[in-house]
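Everything below concerns the one structure shown next.
Note that one protein chain is taken out, while the other chains of the complex remain in position.
Take a look at chain A:
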Amino acid sequence: MQKFTLLSHQWKAATRSAAVSKSVGIKVFMGFVFFILFLELLGGGFYLGSALAKSSANPIADLMRYGVYFFLAILLFRYMLQKLPTLMVKPYLILPIKKSKLVNFMLTKPLFNSLNILPLSFVLAITLGLHKQMDAYSFWVIVATVMTGDLFVNYLSIYIKRVQIKHEYVFYLFLASVAALLFLDQFAIIDLQAFSSLVFMQVIAQPLWLLTGLLLFAMAYYLNFQLLYNHFSLEDFGKGDTNQRSSLENLNYLDRFGKIGTFALLELKMCVRNKRTRTMLFMAPLFLLYGLFFYNDPKNLDMNGFLIFIGIFISGGFMMNFGLYFFAWESGHFDLMLTTNNTYKDYIKAKYYLMLSSSIILFLLSTFYVYYGLNVLLVNCACFLFNIGINSLLLLYFATNNNQYMDLSKGASFNYQGVSGRHFVLIIPLLVLPILIYIPFGLLDQSNIGITIIGTIGLLGILFREKLLDIITQRFINKRYQMSEGFRDK
């Protein structure tokens, strides 16, 4: 009976939440992404299966070599995409419901996540591609293995995520250890493939080993249960995080820059002291790594259009992520910003200079890509100039369109609170514009001129920044009512 009441409350919470009506756009967008992902997984799985069937003498043994990677991928994937199952606990705690019942109720929720069908359907697609080489027995063992393994991974990722609420370093520790594992494997210091084949061939030989998987799942469930039971209020940790107490307190250095310095300091403190912005800050160096993925392939190095794309991302990726919500980040104290000062331009300038500094730092760090040739450096330099001259100002201009309240106390990775699908669209011109400028010159085989022009346009933007900032300030003034009204609506 109680369980049904809880269920019906959950249903009401889901259907009556203010977010439902507001974020239809983002829901449709995410649903679309999910659907595409699903189709790609099916297609990819089938392709892998049939390719393996053709090329391998013993496809099942070869498949087993990749089991560990498969589960590692699901772990990362779940960790990033899956939301923590929550239940507003407080009102129930004072009612005569057993605590363990509430905890168990919360812990059954991940079983009904729509993401759950993805790993299994991927594996089913693979087995479909392999159907000629596979007997019914190994098929069922593989399906059972995937299901038990996924259960374990599901609850493991939830556990890590939940611990991370309190101990933020766990997030970085987790990412670092996965990276280290893959690194060691890449350089053949450890052999994950051999390990994987050892484990999973064992399971095929003796399906009773699946019980180990179930045991692991039970352990993960128990860990979750313990954690929730002992810290039931973990969910409502409040806005505060206690560990970052006095960061940036003595940064009086910025005082000498007058009001711009005051605003910039405020902005920096906001970045460091709020979870959402802090995660973004720590992720910023990742944009630098884009180059590593692509420059290694000599074919890519010849395509300037592609290099421009990467170049814009390297010095501007962080800026784009952050800048589009420049005013929304301050939604919590926006009314103060509107009433205390009449120097909107200084306020906006401070944001401009912050983008500038982030871009400069990332560009300087990226100069080591000169290793891949002088051309890469030149392209990156032109893109950097374009980023600070044009894109930064465009971002500030677009940022005045975002008037949804942002909750800064939650982590940033795959957190879409206050974000809507149309914002992603705004990023596109920033990426496409420089490439469009380049294309005619590229077609005429005048690539150097094309790249110079991109850089020059950037320089012009820097030269005329005061004028352009005036336009943005005027835009801000015109949009201020809409923004403050939107931010107040939490």
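Basically, contacts are C-beta pairs under 8 Å (C-beta built on N, C-alpha and C of every residue); 3 or more make two chains touch, one makes a residue touch a chain; residues count from 1.
We adopt the following convention: contacts and distances are computed from a predicted model.
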Options "CoA transferase subunit A", "Electron transfer flavoprotein small subunit", "ATP-binding protein" or "Acyl-CoA dehydrogenase family protein": UniProt name of the undisplayed chain: "ATP-binding protein"
Touch criterion as defined above, residue of A:80, A:292 or A:336 at the omitted chain: A:336
Identified contact with the non-displayed chain, of A:166, A:231 or A:273: A:273
Residues of chain A (touch criterion as defined above) contacting the omitted chain: 238-240, 245-246, 249, 255, 259, 262, 266, 269-270, 273-274, 332-336, 338-343, 408, 481, 484-485, 487-488
